[in-house]
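With one protein chain withheld, the remaining protein chains of the complex are depicted in position.
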Amino acid sequence: MEQMKKVKAKVLSQTKIADDIYDMWIESDLAASAKAGQFICVYPHRESTLLPRPISICDADGEGNRLRIVYRVAGKGTEELSLYHTGRNIKILGNLGNGFPLSKAAGKRVVLMGGGIGIPPMLQLAKELKREGKAEEITVISGYRNGQLFLKEDMEKYAPVHAATEDGSAGTKGNVLDAMSALSIRPQVIMACGPMPMLRAIKKYAEAEGIEAYISLEERMACGVGACLGCVCKTKEKDEHSHVNNARICTDGPVFDARDVEI
Amino acid sequence: MEQMKKVKAKVLSQTKIADDIYDMWIESDLAASAKAGQFICVYPHRESTLLPRPISICDADGEGNRLRIVYRVAGKGTEELSLYHTGRNIKILGNLGNGFPLSKAAGKRVVLMGGGIGIPPMLQLAKELKREGKAEEITVISGYRNGQLFLKEDMEKYAPVHAATEDGSAGTKGNVLDAMSALSIRPQVIMACGPMPMLRAIKKYAEAEGIEAYISLEERMACGVGACLGCVCKTKEKDEHSHVNNARICTDGPVFDARDVEI
Amino acid sequence: MKNKFFTRKFVPAAQSLQAMRKVWLFRMNTKVTIAGVEFKNPVMTASGTFGSGMEYAQFVDLNRLGAVVTKGVANVPWEGNPTPRIAETYGGMLNAIGLQNPGVEVFLQRDLPFLKKYDTKVIVNVCGKTVEDYLEVVERLGDSGVDMLEINVSCPNVKEGAIAFGQKADCLYDITSQIKKKAKQPVIMKLSPNVTDITEMAKAAEAAGADALSMINTITGMKIDIHKRAFVLANKTGGLSGPAIKPVAVRMVYQASHAVKIPVIGMGGISDAEDAIEFLMAGATAVAVGAMNFVNPYATEETVKGIEEYMRKYGIEDINSLIGCVE
Partner (left out) sequence: MKNKFFTRKFVPAAQSLQAMRKVWLFRMNTKVTIAGVEFKNPVMTASGTFGSGMEYAQFVDLNRLGAVVTKGVANVPWEGNPTPRIAETYGGMLNAIGLQNPGVEVFLQRDLPFLKKYDTKVIVNVCGKTVEDYLEVVERLGDSGVDMLEINVSCPNVKEGAIAFGQKADCLYDITSQIKKKAKQPVIMKLSPNVTDITEMAKAAEAAGADALSMINTITGMKIDIHKRAFVLANKTGGLSGPAIKPVAVRMVYQASHAVKIPVIGMGGISDAEDAIEFLMAGATAVAVGAMNFVNPYATEETVKGIEEYMRKYGIEDINSLIGCVE
């Protein structure tokens, strides 16, 4: 396993790209080894909020030492983050977690599904799958609340992107699965990140269709490195590390084979 | 009593004027009513340090809406303060406390004694006494650790200033009382601010000589407005407000007639 | 002054405009009742953090508060502890005031008339070293126009023993029933968090006839200055308060309010309306703002306003529907 580290990093830019959604580029040499589906932890400066905030890697430019995160302002920590200006030093821990298993896409029609703030990791994933060039076909389906289709253009550099919107203001009205059936897309592999109800529906769909699905889970974290056992998810079989039916999302995940977890 | 208020203010400038000692000008309309010996409370922004920090008014430019404080970095709060740059918004509460009784100087030879970080209020006091023009003679004696004679020049605009230094590197070697006797100055009234041993010595001297002394006391504060009873000093007689032998430094002081307090 | 939203009588014609309706015509009740005493809203001041009310009257409109709870009042003036009495800790503070107070006579002559000028309830926090001390104050306040009594059996900063009343269920039962016999006003017993089982204490107070409970008083703590190699407080230990203790306070309010039928007044680290609502949801019928007054002198009034905003935002018509709503 590659060495994790807590490093000083620098904010290169910060842009608001939709309601409450911010796009930040960070200077850090973690970019060189960052993989789609991995995440970093950002440590707030406010002293009342001590715990690191896990945020997925949205884009990594290894040569330029640049990492990108896209996040929604959800509370105090992300609010603080949204106020950082260019040049601000921040502390981050990375690269954390396993990332998506690119090899599973080889020779397959793969659909990437991102829902809401689960969309960002799909950009890096599309980029890596495209770069690998082993998937037979890559399609992205992104679920948005409304017509603010953040990151859609970025992802289109690597694969066709279909949008689903809750309010029907763009793409298919409904969720990502609605869009998939409306578009009659029948993937052999799904890779997804998004809210729990979406992931549950994908797991159910994949099981019904007998296809593979790799889903990225979220849970409240304290350490981010596998030490506190705060971030577990239920597993179908006994987990190899914990010897109970719990896996740590931060180190054993965040990406799991949908069949292996009980969500 | 004039209304106190917690107000947003702005840092106009910040200069380091001696080892660990900073000189800050603040934009605030509190300047118009600020009196020598009064203080403001500065609220730290760091969320681990909640309590306001009491700092004496060193200089007040009522027309320019400018207040000046001079402080020593003593811990987390003052360290934070020392990092503020020009333009920074801060929250302050003022003007607090009673201030020095200028009227007591009328027709008298008055000596102002400042020791270390008790020097700053002497500047505003010298200025006000000079402006009133009622004192027969005003002399300042400032006690420093070493030859870094901060605020000496500023005070010389209003009165002759003699320095005492602990290491003998400037003025009289010794403390403010050593300097006074070396210079054969015999005041009728002393007004003083400084460390407790200095104030104790002044109280003793004044009592022995049968002269008046007004001393500004310090104590750890929580509210700054007389509500918490954290900041009391022992009084000789029962205090009118507390009905015990305790007066609140923040509201009944910080300046007391030396005869009235047990220090 | 009554709660301005609740008493709004006239309903203008703009009723159909949803937004305006939401903001302007929304009728809300912020009144809560404890032991027959009605408070215009559930926001009080925590004893000892608001002086006699006078000190903060220059910052907040006392008329806007549910009640002003006074600093502890004893039968005779108390000197309190030596200084330093205050220490700062991470997200909180320690105090060891030692219940300095001018005694009940001064309270009646000076502080009460001041408070009675305002349209808010007055709750007197009563302290003592012996049961007799408490009873003397309680009797003296009998015909005073004070609305309620809060009995502080939990101050950790007084050596003479008051805390034992708050840490042993049988002592608490005993003092509560004796006070109830003499008291003309409803009695709130203020419980100490420095106990193994808060429900045991809550039940003892209830069984002895207490009309309400308030909690938490401060948690005993200590700070050492490692450079001076000395305790920061002259008293060595002090009571911890402020945001740091809020989770402990919420837990105890939850536990106690589910263990007894009498109302609970919650406090401990409340800074704003969000915190206050958290206590209400945990089961508190009213709340008090303490140490955060020192950090923000406007905290009490802002909490009142913030609760109203929350109610408007979520369309909550009666604040009583929030009390204990999370189970």
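Think of it as A, B and C in the order they're written, each chain with its own count starting at 1.
In this text, a contact is a pair of C-beta atoms (placed from the backbone, for glycine too) under 8 Å apart; a residue touches a chain by one contact, two chains touch by 3 or more.
Just so you know, these numbers come straight off a predicted model, no measurement behind them.
J.: Consider the whole complex, including the chain that is not shown, and state which of C:57, C:86 or C:277 touches that chain.
T.: C:277
J.: Taking the entire complex into account, which one of C:98, C:186, C:269 or C:297 touches the absent chain?
T.: Touching the chain that is not displayed is residue C:269.
J.: If I consider the whole complex, including the chain that's not displayed, which of C:92, C:128, C:263 or C:290 touches that chain?
T.: Looking across C:92, C:128, C:263 or C:290, the contact with the absent chain belongs to C:92.
J.: Residue-wise, where is chain C in contact with the chain that is not depicted?
T.: 89-92, 94, 167, 194-197, 219-224, 226, 229-231, 236-237, 240, 243-248, 250-251, 254, 269, 274, 277-278, 281-282, 310, 325-326
J.: Which residue numbers on chain A touch the omitted chain?
T.: 3-6, 43, 47-52, 93, 219-233, 241-246, 251
Here is the rule we use: only the chains that are shown with their structure count from here on.
J.: Once you find the CA centre of chain B and the CA centre of chain C, what distance in Å lies between them?
T.: It comes to 36 Å between the two C-alpha centres.
J.: Considering chain B alone, which of its residues make contact with at least two other chains?
T.: If we look for residues of chain B contacting two or more partner chains, we find 47-48.
J.: Tell me, which residues of chain C touch at least two other chains?
T.: 90-91, 243, in rising order.
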